[in-house]
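Only one protein chain is missing; all other protein chains are in place.
The chains carry the letters A and B, assigned in the order they are written, with residues numbered from 1 in each.
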Amino acid sequence: MTDLIRNTAAETAAAIAAGEVSAVEVAQAHLDRIGAVDEKVHAFLHVDTEGALSAARAVDAKRAAGEELGPLAGVPLALKDVFTTKGVPTTAGSKILEGWVPPYDATLTRRLKDAGVVILGKTNMDEFAMGSSTENSAYGPTGNPWDLSRIPGGSGGGSAAALAAYEAPLAIGTDTGGSIRQPGAVTGTVGVKPTYGTVSRYGLIAFSSSLDQGGPCARTVLDAALLHEAIAGHDPLDSTSIDAPVLPLVAAARQGAGGDLTGVRVGVVKEFAGEGYQAGVMQRFNESVEILRGLGATVVELSCPSFSYALPAYYLIAPSEASSNLARFDAMRYGLRVGDDGTRSAEDVTALTREAGFGPEVKRRIILGTYALSSGYYDAYYGSAQKVRTLITQDFARSFADVDVLVSPTTPTTAFPIGERADDPMAMYLADLCTIPSNLAGNSAMSVPCGLAPEDNLPVGLQIIAPAMADDRLYRVGAAVEAALNNQWGHPLLEEAPAL
Amino acid sequence: MSVIDLVPYDEALAAYDPVMGLEVHVELGTATKMFCGCSTELGAEPNSQTCPTCLGLPGALPVVNEIGVESAVKIGLALNCEIAEWCRFARKNYFYPDMPKNFQTSQYDEPIAFNGYLDVTLEDGEVFRVQIERAHMEEDTGKSSHIGGATGRIHGASHSLLDYNRAGIPLIEIVTKPIEGAGSRAPEVAKAYVAELREVIKALGVSEARMDKGQMRCDVNLSLRPHGREEFGTRSETKNVNSLRSVERAARFEIQRHAAVLNEGGSIVQETRHFHEEDGSTTAGRIKDNAEDYRYFPEPDLVPVAPPREWVEELRAALPEMPRVRRERLQGEWGISDLEMQSVLNAGAIEPILETIAAGAPADQARKWWMGELARHANESGAELGALPITPAQVARVSELVAAGSLNDKLARQVIEAVLAGEGGPDEVVAGRGLAVVSDDSALGAAVDEAIAANPDVAAKIRDGKVAAAGALVGAVMKATRGQADAARVKELILERLA
């Protein structure tokens, strides 16, 4: 039975398709695991036992009827609570949406259901995806399965922790400034931010519309590719969705697992090193670069000077868009309503509700964004940040003229203790230093485990960055690194994690 | 309502020069909303035409309605605007419960159409050119009803109820440049501009532009400056003026009110004002202070609109004849004076007349019936001509019966009355009432003989060659036949007998 939860998504799907195990058995095994460990981990905000079992039964019935099953049919998944699920509570980690039951499915939710994926429940996250630790959830923090007193990253800490705790083989995250990749890095799992516009945002509760992108989280690169192919593709309900065929990601992952990177040109970004980068993180990163060389890749160092302005630009653009996106939470049509005692005005009730319903980080960013958009400040702040965005895109374009992928540590440090940076926003923001440029430029990037930092025995992530619409390169290079490291360690990194 | 002593109009104009700005919102007649597939049909039950997008539910996204954009381009072209090669939507951020996202998706510094003009004809035939600043796309808000206060007003209400069926319906906002130099005719220009704009919108077929249904709403911005001064005075913004007459009255009232304030050495407060139909006055609404900061920024959920040039030229080539051009053409074709044309326009008779002509009636006949009998009826009943319960085809049929000699004018009027009274179509009325011109000599002969016998004096005059006197005998015969006699034939018979 324990194999059922340790199997990869690819293995589970194959076992179900072959009739070796039923989808219901697989779902039940994961529900049992959640029952056993989630009190400690707190990866889930809502477990949809009935929904999961009925989805699993449908897969089993389909198989019994001799119908063809999709490549992920019957595989359980943990869905970040930022995607709407019809009939299942959706909170985005906020008090202001406590108890809200959406009347519609996000396009991504719909696609998962259509693929026969079994959605186990909704995972914890920083409120409205604002954070790098999941401490900003209104429903309490999530523990990192490697050390429950440490953060699992954020904002998608619940999804990453669910994978690392074997509560689900697949999970969905969203990445606005690193919210898939950084949790992946600090939990020893794989996370991918797809090219902006390739995964529908319809039904993704917006944090920053021009940066948000849903993506796959998994324990292996191949599993991520399978999930990525299932959720990607054009959606007419999202105006920013690219109308182009989904790339052959699974094929790229399989090719990469062969271990040959001859002819692949890799660039090391000079700016992602130095002060603030943990020694053990840099050590594992440098070893990964050597592994890439060993697999036949050519490695060059290059410079992206504007990247050092990415963090400030991000902290203007994201809060600005958020201040507008979050205006709809006004206590009129859905969600929390506070102070409606029959004497107060709608205006006052809105202000009281937002005061009570939003946490400090959300309020901080709303105020910052409101400031950056105000007349008189717009050009200096929002306008300048958009220019930085142009410069970063140009730096990427210049780099990708010379190399196929860029690499860097995913995040400068390993998982820090819960509470350490809770009231120091500037320190917290540094966690996304290496991930943010790809959100600003819209290109694709992956975090793949590359070992444990010697000083704390906690996972380190290698970030691989590819141009927009070249996400397949991530899977080829990521799978090659993964295979080489698994070979070196003799098993997947996650097996080093302490038992829960 | 208002306690201010207005300055008499002429006196205000003697001292000040009015400057106006008109902002007109037109609800497009698209099948669906601007950013979602919900129906725009009027009269549906509350909140039955809403979806995640137009309710502003978390996660929902907008997608632009292509007919919304096409309509905007058509309006821009008809208003002689330049059409942007590239433009964007922007978010206008402010909180209001009838606006589901608490921002309006609109356009800011990149409107789809800009720099145009519209020529409007005033009552006396003078043409005034109104410069257009811009026309941009945006979305309507939901509708609130206020409960517990007096007559549905916000003031004193205990709570409000919101229906979002209207939220997201496409709007085109058309903004003029400051209208200067109209002098005392400013209110007339305002009315004529809105009227002309409405005709243009209707001709384009992009909206019915019914002001009474809120499909077209006008904000009147007005300021005064002493004669000879360059810079504008402080303006007031009178919101949602919803009839042509009200536009004129609102402008007139504000001129008199501003003059009164200025004459007393006061200063105008920049504020929104509300117009009151009952007495034509305006009262103060929200003060526009500097706290109003809409924090516009490009809408990240939508991509830019870049109307291809070939498409714009196709739309330009396919524009219908503009109402002013058409009016001039029709006036020429009908050979009528400016004054006559003006009354046709005022009566709203152009469409009924044209449809009647299309149904086979000669132009002069069509005009005669609509501007005569039917206009009188419309006037009496307070209905619009187009709303009378008679179709242009029915009017054409009446005209045909007259031309064929089956009806004379008097009978035709009776037929029209009967049609309006709901007795059926012209042929049914003629059959049902037995109305038909009697031109059969044997039937008329007896009546003619009786008339001659009863009026020996008149008969004698005619015998003496006073042919004009025959009218009296014709009248007698018509009376005797209850109007059904063919008057021309009666006269012939009289003259034959008394020759």
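Convention: contacts are C-beta pairs under 8 Å (C-beta built on N, C-alpha and C of every residue); 3 or more make two chains touch, one makes a residue touch a chain.
Keep this in mind: contacts and distances are computed from a predicted model.
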Mind telling me which option in "Aspartyl/glutamyl-tRNA(Asn/Gln) amidotransferase subunit C", "NADH-quinone oxidoreductase subunit K", "2Fe-2S iron-sulfur cluster binding domain-containing protein" or "Glucose-6-phosphate dehydrogenase assembly protein OpcA" is what UniProt lists for the chain we can't see?
"Aspartyl/glutamyl-tRNA(Asn/Gln) amidotransferase subunit C"
Among A:81, A:271 or A:330, which residue is in touch with the absent chain?
A:330
Among B:145, B:346 or B:381, contact with the omitted chain is made only by B:145
From the listed residues A:388, A:403, A:418 or A:465, report the one that touches the chain absent from this view.
A:388
The listed residue (A:350, A:399, A:447 or A:463) that touches the chain absent from the view is A:350
Touching the absent chain when the full complex is considered, from B:274, B:316, B:461 or B:497:
B:274
Chain not shown, touching residues in subunit A
100-104, 196-197, 210, 236, 239-240, 242, 306, 309, 311-313, 315-316, 323, 327, 330-337, 340, 342, 344-352, 354-355, 358, 360, 363-364, 366-368, 370-372, 374, 380-381, 383-391, 393, 425-426, 440-442, 468
Residues in subunit B touching the chain absent from view:
30-32, 36-39, 45-52, 55, 63-69, 86, 88, 95-97, 144-147, 153-155, 157-164, 272, 274, 285-286, 291, 293, 295, 297-298, 300, 302-308
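Keep this in mind: only the chains that are shown with their structure count from here on.
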List of subunit A residues in touch with subunit B within their complex:
83-84, 90, 92, 97, 100, 102-104, 106, 201-206, 208-210, 236-240, 320-321, 323-324, 327-330, 332-334, 342, 346-347, 350, 370, 373-375, 378, 382
Interfacial residue positions of subunit B with respect to subunit A in the complex:
52, 55-64, 91, 93, 95, 97, 100-103, 158, 160, 162, 293, 295-297, 300-303
